[in-house]
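With one protein chain removed, the remaining protein chains of the complex are shown where they sit.
The chains carry the letters A, B and C, assigned in the order they are written, with residues numbered from 1 in each.
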Amino acid sequence: MSEFDVGRSKRAREAFSLDDIAVVPSRRTRDAEDVNLNWQIDAYQFEHPIISAPMDSIASPESVVTISNLGGLAVLDVEGLWTRYEDPSEAYQQIRSKLHDNSVLQKFYSKDIQEALIIQRIEFLKSAGVTVAVALSPERTLQFHSLMSKAGVDIFVIRGTTLSAEHVSTKSQTLNLKELIYEIDAPVIAGGVASYKAALHLMRAGAAGVLVGFGGGASHTSTDVLGLRVPMATAISDVAAARREYLDESGGRYVHVIADGSMGKSGDMVKALACGADAVMVGSPLARATDAPGLGFHWGREATHSTLPRGQVVEFGTVGTLAEILRGPSRVADGTMNLVGAVAKSISLCGYTDLKEFQRVEIIAS
Amino acid sequence: MSEFDVGRSKRAREAFSLDDIAVVPSRRTRDAEDVNLNWQIDAYQFEHPIISAPMDSIASPESVVTISNLGGLAVLDVEGLWTRYEDPSEAYQQIRSKLHDNSVLQKFYSKDIQEALIIQRIEFLKSAGVTVAVALSPERTLQFHSLMSKAGVDIFVIRGTTLSAEHVSTKSQTLNLKELIYEIDAPVIAGGVASYKAALHLMRAGAAGVLVGFGGGASHTSTDVLGLRVPMATAISDVAAARREYLDESGGRYVHVIADGSMGKSGDMVKALACGADAVMVGSPLARATDAPGLGFHWGREATHSTLPRGQVVEFGTVGTLAEILRGPSRVADGTMNLVGAVAKSISLCGYTDLKEFQRVEIIAS
Amino acid sequence: MSEFDVGRSKRAREAFSLDDIAVVPSRRTRDAEDVNLNWQIDAYQFEHPIISAPMDSIASPESVVTISNLGGLAVLDVEGLWTRYEDPSEAYQQIRSKLHDNSVLQKFYSKDIQEALIIQRIEFLKSAGVTVAVALSPERTLQFHSLMSKAGVDIFVIRGTTLSAEHVSTKSQTLNLKELIYEIDAPVIAGGVASYKAALHLMRAGAAGVLVGFGGGASHTSTDVLGLRVPMATAISDVAAARREYLDESGGRYVHVIADGSMGKSGDMVKALACGADAVMVGSPLARATDAPGLGFHWGREATHSTLPRGQVVEFGTVGTLAEILRGPSRVADGTMNLVGAVAKSISLCGYTDLKEFQRVEIIAS
Partner (left out) sequence: MSEFDVGRSKRAREAFSLDDIAVVPSRRTRDAEDVNLNWQIDAYQFEHPIISAPMDSIASPESVVTISNLGGLAVLDVEGLWTRYEDPSEAYQQIRSKLHDNSVLQKFYSKDIQEALIIQRIEFLKSAGVTVAVALSPERTLQFHSLMSKAGVDIFVIRGTTLSAEHVSTKSQTLNLKELIYEIDAPVIAGGVASYKAALHLMRAGAAGVLVGFGGGASHTSTDVLGLRVPMATAISDVAAARREYLDESGGRYVHVIADGSMGKSGDMVKALACGADAVMVGSPLARATDAPGLGFHWGREATHSTLPRGQVVEFGTVGTLAEILRGPSRVADGTMNLVGAVAKSISLCGYTDLKEFQRVEIIAS
């Protein structure tokens, strides 16, 4: 960790984004077909390490089934439009028509969440036979988790802008993640975190996976609004070091490092894996799907905050189906199609055969 | 302080702007409601550390009262339009209509300042019951300060592009800040400064607060015109070191470090506080208010200089009321609304409870 | 090689692109006419070191003859349009009309390569009396090389995105470059490589020249799609070190280092030579020729990939004839005309007399 003086009374650590780095091919090459992209967390196996983020722009009950059937883990937001509205199509339509005004988002997301709809959405996923993964905010986890466990959720994702194992509050009940994770009888993926220490605490609290980054489509605006920034290459590498530390201190418990956000192109996902991520959670690349519910529009939950929204509705347009975006074939050359194929190709050009090995690949910065 | 060779006969110090750095959340998080943003200078207490700059685009007697009632310190420029014109509305209108030509500014600001108007404006503020803070240029402080003290000014701000405790002149009377501050029977905030030494001298001269930076809306053009630049992150950190040094040598006198300029978004204010500022003086964020006198147009006093103007009239447009900009709720995601809420939120995500503690937060540079 | 921590578990090497560096004139100057630009590989001599890339946008049988007659080495792609179509003019026309959609390229390049056309194109070049150089992909070299040897090819170029001397495959026959080069009774130029080790292995496998970089017009998109990047200044310098190592271990065999790609202007070529390249292979500069088959449009073979295209058709427009672009006179000031004259001028201003000497010139980075 190289540090330097910002001034006479403050030091800063040098940190790197994914744009700052790149992978360099090593001397041996392989066939992309020989690369094994399998990823497994707890008892759940997936054909590739690209997880779809719990964002309403990409995750409807239907699209979650589609993405799951394409071999990946797909997460539904149970605090989004689908549990507030029986039929959210009116909300989707109005959100798409008001790009630069967060008050429309604020309005539609102020409606109460209905327990009946939560159960209905989970049952839909269960009946489709896919791994049922849902996302909750830290604030609502206490309220809803037992309901969901009963409904049959396989994987819980607790996801906030910054999640800590030690949230302190004088007014609300303090969230004790350790007790909570112990109570939840399912693997918990928790985040976002941006540092070694924060990650290590989540691991000690029992998380099966740790989300690195802010995710939620707000990574660009978090700096503008909050002055916070997660340089992803550095953060992933730090959290990967926490994984190794915890692996040792726990006597062999391997907690997954999942990069979350700031990865708009397949090349970014390759870089995240190269920095030590076990899997990547992506939003905007899937928002370009013709069969994603946002129809080319994209937003995150932070953008719906009632008093301090971060991020807004962005129009990406569409490039192809979820199947084409994830598995190809690609018709474009900008890293937005055939994400799985691109990851396999890159790993093969560097001469590696699986994700874990690839974490050792050489990288450059410039 | 890392230095390097620019060439064989010149060394330069590496310096950082606020854009170069960001805050990194630490492991503990808190509720934003539990963050105490109180700021106090001398006997004057404020609910938050955001000071409105003495610029005609944002500070009329009326808006100063509004901003004060929203919990902050607001400063009136007593060398601006409001002390040159009984009714400056014609000046405001023409300035807004001639964006790129400083000669309109030069014309309206060449009118003489009227002592009667100074007194009238101060009395207006006094009668509104707010803390009366006025700004003078170094050149005119000698001329006007006793008049103002009598009129009841609470806080004096002496603000120039670069203020030194030792201005040397062969023609005009040399400004002896130390004697002057001793004479003024009120706390004096003085600046701008950009270095440890300059700040330490102002502290020794008796300043209650030191302004760091050029402020005045001209920070971008100072480099073009004068070749000068204040890298704010470095400057704040340097002046914070001077604060510590002076605290020791004075046996406990705490001089406030106030970042002035280069902070257009709430995230920038967070970074300035993280670098060691006790408070921030802002202009452009408030120029976006529908109830600021500039109505979305913004300019600083340097832009009115008769022979070497720096900065010009900029049209920002409006985003909301002063109340919404300062206290929220925000409807946008770009750091221009709910400034106080954003600062509290960021401090809470990093696990701190007050401004002084937050100066220790970890930062990264990239 | 300076390395630093990206994070707690990953280090990166600092790497430089050609844009990051520049040549600095040394104290002596010369006449450009006194600079000797001759370049020789194996028994083949050329008047200058600028090689035209095997890309359909610039290399038709006719333009290969033109470029050869202007003193340089020109390479024909024998897996491109000219060996798939007796008359490819319809393909050229449609490709030019569909700029941003790689599916047109994918369609035209999916047609089978015809052996008869390979022979016909080679015979055309032979009858024109020029050095016959053809490019093959690593995958097809085994299939076609003996046919081509018989047809009279002088120089073979084996060119892929990343070529290794040790490609490992479980499904197809593993390409053993060493045996293959031994079999081919002609000098083989092979690449691209991006590292010291990869280059050294190709040299040991018998390559007469090594291509540094990805070439193929896809250098920009390789980062987007694959996360790979070749910082050319660093890569050339690394491969030049491999040349010196191999020169020693082989007891005097000098393998040519050929920069391939990322050189759009004559100044870029100068920088590549300054970093240690013996010659440069260029595409886009020649795509601006009125007598290039692409008529101002440019694309590489990677852009035609059936499932994961990289790079697309780019419209550059035309600036002059191949003769004017290569040998001048120039009518423009952007480094796109009189490439040979610019290289000579630059070498002369730095006081050197030939290409080999010029590899010692001082460079700066900023």
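Descriptive notes on the structure:
Assume a residue touches a chain if its C-beta (ideal position, glycine included) is under 8 Å from a C-beta of that chain, and two chains touch if they have at least 3 such contacts.
This one's a predicted model, so the numbers in the text were calculated from it and none came from an experiment.
In the whole complex the chain that is left out makes contact with B, C.
Across C:160, C:293 or C:341, the single residue that touches the chain missing here is C:341. Contact with the omitted chain, checked across B:149, B:176, B:221 or B:366, is made by B:221. Among B:303, B:326, B:339 or B:361, the one in contact with the hidden chain is B:303. Here one chain is not drawn; of B:36, B:69 or B:164, the residue touching it is B:164. The missing chain lies against chain C, touching residues 1-2, 14, 16, 21-31, 33-34, 196, 233-238, 240-242, 244, 265-271, 274-276, 328-335, 338, 341-342, 345-346, 349, 351, 362-366. Mapped onto chain B, the interface with the missing chain covers residues 4-10, 12-17, 20, 100-103, 106, 161-172, 193-195, 197-198, 201, 218, 221-231, 234, 303, 306-312.
Just so we're on the same page, only the chains that are shown with their structure count from here on.
Chain A and chain B touch with mostly distinct residues; of the residue numbers seen at this interface, under half occur in both copies. Seen from the Cα centre of chain C, the chain whose own Cα centre is farthest off is B.
Chain B and chain C, compared by their mean Cα positions, are separated by 57 Å.
A straight line joining the Cα centres of chain A and chain B is 40 Å long. For chain B, no residue reaches two or more other chains under the stated contact definition.
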